[in-house]
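In this view, the complex is presented without one of its protein chains, the others remaining in place.
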Amino acid sequence: MFEYLNDSTTIKYIVTIGSMALFFVGLFGLLSQKHFIKIFISIATMETALFLFFIGNMFNKNFTAPIISEGFTDIAKMNDPIPHALILTAIVIGMAVLALGVSMSIEYYKLTGNTDIDKMNEMRH
Amino acid sequence: MSGFTLSAVFVLTLLKLLLENIPQSMHRAGDSLLELNSTDGVANGVTTVVVYFRGFDTLGEIAVLFIASLGIGLMLSQNKRCTIKAQSNFMLHTAAKLLFPIITLYGIYVMVYGHLSPGGGFQGGVIIASGVLLLLVSHRDFEVPHSFIVALETFAGVCYVLIGLIGLFTLDVFLGNFLPHDISQMGLLMSGGIIPIIYIIVGIKVGSEMSMIAQNLIKRGDDV
Amino acid sequence: MSSILFVALPLLFGFVTPVLAKLGKDGVAYASTLMQAFLLYLAFSLLSGDSSHIEVISIAPPLGISFTLNSASLLFVALFTFMMTLFSLYYLSHRKTDAYKNETKFFILINMLLAASIGLVLSSDIFNIYVFFEIAGISAYILSAYEKTPSALEAGLKYLITGALASVFLIFAIVLIYMNLGSLNLGVIAQGFESLAFNTKLLISLLLLIGFGFKVEIFPLNFWVVDVYQGSSTLINSLFSAIVVKAYLFVFFHIAYLFLPSAEFSVFLIYLGGLSMLVAEIAGLRQTNLKRLFAYSSLGQVALIFTAFALQNRDAIQAALFIVLAHSIAKAIIFFALTSIQKEHKSMDIETLKELNSPFLRAIMLIAILSLLGIPLFAGFVGKLLVLKSLAVSGFIGVLVIIIIASLLESVYYFKLAGFMFAKGEKREALEIDFTQKLVFSLLAFLLLTIGTMPFIFSGFLSESASVMLDSSTYILNLMGGR
Partner (left out) sequence: MIGFLILSLFLGIVVVAFASIIQKKLADSIILFMGVGLGSVVLFFIFNAPDVALTEAVIGAGISSLIFLMALKHLKAES
């Protein structure tokens, strides 16, 4: 079904356009939404978009996962493991920052009753 | 709608620039890494990269988790803890008790087999922490033993740096693989020298940090 | 071997601190200061050693992460360890009366900040730079929200959101670099960067500029800085101003010298720097809160350093390094002094300076302000003069005029400040400063005067650092040879 989509260049186009669309959704959310949680969701969406963009572009459908196991020992036909390692690191770091942000916004809400990023103006009076 | 226009213009420009020259397949650092990978006797290429070739990144990463957990503890700390309200549903209570050992076992499996199959310290640690999370949600009076966790995370952090420094002094390489890592052992549990050990240490660290984060977020008192 | 220690020791210290806390809070405080003093000793013994301090360390040699310690990065490492040690010394006496809550966590955070700043400067691997970028960022977010007042939390949140956004763009740039060049090592990237298509080069440079632009506080992306300075506690501002920004500035230009797409891009950077300085000084004019005012002054000075670095010739970089030293020292003095004042007066309004009754503090602050202003015989003068000179030599008369106008605007509010400090009026009781703090202040002021009166002591080393920073081919050679 839809065999013409299986070409590797086409896959790269799909990945690039799709992940940039996701990036756009995140950026749009960041610029248009006000609630802290929404802002953090938007940032997480942007990050996910980049991860998909990277892994998807480095993907070769004729290759295998970079794990040597029975029947899969041909090193020349494995996907590059470095992007996987980088994205692994980036996912964990992104999660840590988001968790910190969420806890800060909880405290901020407890103190001021405000969840709106545009109404953060403790210092303007 | 100005946000919509702005982000649309930005992303369309990005897309135009990106689509104009999609990178060709070429020889990348990862390919040479894969060739070297077999000399370490570790089956999972990603594990070799994460723990060995880019070990300093992983050290930085657990430092990030450590600081984040510390910061969350700092932000949400207060004298008043969440009081025990209604006892949770009996089914939930029992199911959580039954599931927790299984989740932990699975987490340990993912952690220990990180150099042979997908998974490893991060994933295993987080899986164990999600088991703790389940207990925290279902058992209102359950608390993660604080001093035990502190001891655990300190032990893991210190071990990581010390193993790195031992490598530096014996092989002149930070995180050098000073334990025997024979290629013929590949695929066995005991293979890969220090790599599985470090990944287990990372798992302990990640698991304890994530448990603390979960505990702090759940047990935060409801009002000020 | 030693360059790993600069990062590994503070990290290790951070990891063991929760257990060290069992010894008592004083134990942690003294141990932390001792550790920083040891790093300072290490840095200075390297500085005074033989002149060619080039050291490349590869972790997992063939393809792993490399660290490069050369004259340029050593200068910054020495500056950071020096500033951090003085900060700890100041805090040691400050904490007797006014300690932070949960002090052990505070010590962990400042040591992590130190490790990350040093790591940023030393690292020769773009993804490793991202990791240190995040460590420095995340500890700075927590430090600025440390006091958990509404304004501190607001500052922390603003810092965190902009920082998270910056890291998204930085990851984007790294992703594109790896996709197009197949490596993360700065040397390999620098070699291959020239051969890329123009659009890709432009895209990568713009993404790097946006990513680092948030952190180096450059004009359209610096809206968050002032609020962060005002919301965070005064003592911590000295770290932001003296260490964190400097680390980001060094990394940004270190990368820019290795792969800048074209000469037009660097002209763009020069104008951006001039514009940022002008905007910051105009906005600084009508501030009445001391922290906010000095935040704007920081923005102005950082923009000046940015312009000087962007000129991309040896004299300008030497000038930039002079301003880096002068600005770090002066801002440390200012924020330490403001901490002492705030402890006594509980207010940061500009009017409090009128009531200040401490001839010592007034004199010290005056020295710092004169240095920031660029009065002859003070440290700031040397750098500013050299920047203006190299701008004139390179033919950027427009930027030269902008910077002179901005400096005049700057002088308006500095003189206003000095006027408030020496105004006649009711004084409070005398503000006592204890011996350690006096020592710290005097050492910093002495350094400012030394740099100002005898710049030739430093200029040799600074010009060597400048040429090392600019000389990318040697850097690449060392990096590749280190394998």
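To keep things simple, chains are lettered A, B and C as they appear, and every chain counts its residues starting from 1.
The working rule: contacts are C-beta pairs under 8 Å (C-beta built on N, C-alpha and C of every residue); 3 or more make two chains touch, one makes a residue touch a chain.
Please read all numbers here as calculations on a predicted model, not as lab measurements.
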Shown chains touched by the chain that is not drawn here: A, B
Absent-chain contact - pick from B:Ile127, B:Cys159 or B:Ile194: B:Ile127
Residues belonging to subunit B that touch the chain removed from view: 44, 46-47, 110, 118-120, 122-123, 126-127, 129-130, 133, 210, 213-214, 217-218, 220, 222
Residues in subunit A touching the chain absent from view: 1-7, 10-11, 14-15, 18-19, 21-22, 25-26, 28-29, 32-38, 40-42, 44-45, 48, 51-52, 55-56, 59, 61, 63-67, 79, 83-84, 87-88, 91-92, 95, 98-99, 102-103, 105-106, 109-110, 115
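Just so we're on the same page, only the chains that are shown with their structure count from here on.
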Subunit A and subunit B: spacing of chain centres that average the CA atoms, whole Å: 17
Where subunit A touches two or more other chains, by residue: 30, 57, 82-83, 86, 89, 93, 96-97, 100, 104, 107, 111
Subunit C residues counted as touching two or more neighbouring chains: 127, 131, 134, 138, 141-142, 145, 148, 178-179, 184
Residue ranges of subunit B in contact with subunit C within the complex: 14, 17-18, 20-21, 23, 26-30, 32-33, 36, 52-57, 59-61, 63-64, 66-68, 70-71, 73-75, 77, 150-151, 153-154, 157-158, 160-161, 164-165, 168, 172-176
For the subunit C and subunit B complex, residues of the former touching the latter: 1, 4, 8, 11-12, 14-16, 18-19, 57-65, 102, 105, 108-109, 112, 115, 119, 127-128, 131-132, 134-135, 138-139, 141-142, 145-146, 148, 178-180, 182-185, 188, 197, 199-200, 202-203
Subunit A residues within the subunit C interface of the complex: 30, 36, 39, 43, 46-47, 50, 53-54, 57-58, 82-83, 86, 89-90, 93-94, 96-98, 100-101, 104-105, 107-108, 111-112, 117, 120-123
